[in-house]
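Shown here: the complex without one of its protein chains, the others still in place.
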Amino acid sequence: MTPVTPERAAELLLRDDAATKRLGITLLDVGPGRARMSMLVGEDMANGHRTAHGGLLAAFADSAFAVACNSHGEVTVAAGFSIEFVEPAHAGDELVAEAVEVVRRGRSGVYDVTIRRGETVVATFRGRSRSLGRPISAE
Amino acid sequence: MTPVTPERAAELLLRDDAATKRLGITLLDVGPGRARMSMLVGEDMANGHRTAHGGLLAAFADSAFAVACNSHGEVTVAAGFSIEFVEPAHAGDELVAEAVEVVRRGRSGVYDVTIRRGETVVATFRGRSRSLGRPISAE
Amino acid sequence: MTPVTPERAAELLLRDDAATKRLGITLLDVGPGRARMSMLVGEDMANGHRTAHGGLLAAFADSAFAVACNSHGEVTVAAGFSIEFVEPAHAGDELVAEAVEVVRRGRSGVYDVTIRRGETVVATFRGRSRSLGRPISAE
Partner (left out) sequence: MTPVTPERAAELLLRDDAATKRLGITLLDVGPGRARMSMLVGEDMANGHRTAHGGLLAAFADSAFAVACNSHGEVTVAAGFSIEFVEPAHAGDELVAEAVEVVRRGRSGVYDVTIRRGETVVATFRGRSRSLGRPISAE
């Protein structure tokens, strides 16, 4: 069986991803080992300091990471990640998350996601993935 | 000016925290350098693999971290965090996040958050905080 | 075959560990999922800022992590780790690293190591382990 294309893998992954939809995250672009997604920071994404909740920024990056690490057509999950907050984001900001593959070996992978508002880096994220070794399918 | 109590700091922090409310996160307990919160995993928190979206688990842990690191009465923000996913969570799971202070020195702090479903560890989180050096106040 | 004891696992692991010997690291105590080791910061451990080289502090913590995660009698390696530097250390400091198991599930584990000088926390370390699924043996 030939693996699905990155586009088809993203389509199948995002079809059932209620969390990503709920955050209004949109896929801009996907390719082998990479993905680019956008999110508008809503009023309901603010934390107690009235900036974008760091955990929701992490969720945004995590969605881009998921699309990138599943792009090879194998069911792949996050083992963990780390994030550094560089610059606060605010309601009304249009953010872009760009995920790129750093390395993949056996069933493990490392992916970097950068969240930007225009040219400004808002956060840097590094995800560790683990393939389950079975193909992504329409089922 | 005496600093606010942990309870009052949490109240002021959560009052304006739309993101935490939106996720249905509830404060169970707060004390100096610690917090315990609960979250029910909703159907709309699933990712494309039909388990709880890791980014939303991170957002849950991040909220508990925020309450714990602001409990000393100084405005304190997240510099970053890391998370490891140990066991998947599913819609209907009632999760508890427990945040404890590992160390605080000057304006920096390290906090551990453990997310559990009953006795089972779902995820381990470590947050790095930075105090802005000004008191939390009602306005 | 019964697994080796934590003491025997540590003995077998450290017997061939040239790096740990070279740093003068000594085992103080070992038990199931935990270890305590000491290291004297030598003049030759300074970095360009004349404090203990952070990478060597990480190596010290990593050795304690290795003993703790191999204590169950299965050959276990580090998948990765993170470290936060809290307080600088200097030549002449006697440091203690205490490793404890946070969680173990299947072949994966998470361990925390705290490096202290007396009561002062010098660094906090979190390691992620992976068991290779075969017993530690004398040969």
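Per-chain residue numbering starts at 1, and chain names A, B and C are given in the order in which the chains are listed.
Basically, a residue touches a chain if its C-beta (ideal position, glycine included) is under 8 Å from a C-beta of that chain, and two chains touch if they have at least 3 such contacts.
What you see is a predicted model; the values in this text were computed from it and never measured.
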Touching the hidden chain in the complete assembly: which of C:4, C:83 or C:122 does that?
C:83
Of C:75, C:100 or C:121, the residue that touches the missing chain is C:75
Considering the whole complex rather than only what is displayed, give the residues of chain B touching the chain that is not shown.
79-80, 82, 108, 128
Of the residues in chain A, which ones touch the absent chain?
82, 84, 86-87, 102-103, 105, 108, 110, 112, 114, 121, 124, 126, 128
Where chain C meets the left-out chain, the residues are 12-22, 43-56, 58-63, 66, 70, 75, 77-85
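In this section, only the chains that are shown with their structure count from here on.
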Would you indicate which pair of chains has the most C-beta pairs in contact?
A-B
Middle chain, criterion being Cα centroid separation:
B
Considering only mean CA positions as chain centres, point out the chain farthest from chain B.
C
Answer with same or different: of all residue numbers used at the interface between chain A and chain B, are over half used by both copies?
same
Report the inter-chain centroid distance for chain A and chain C in whole angstrom, where each centroid is the mean of the CA atoms.
33
Computed distance of Cα centres, chain B from chain A, in Å:
21
Two or more other chains in contact with one residue: find those residues in chain C.
82, 108, 128
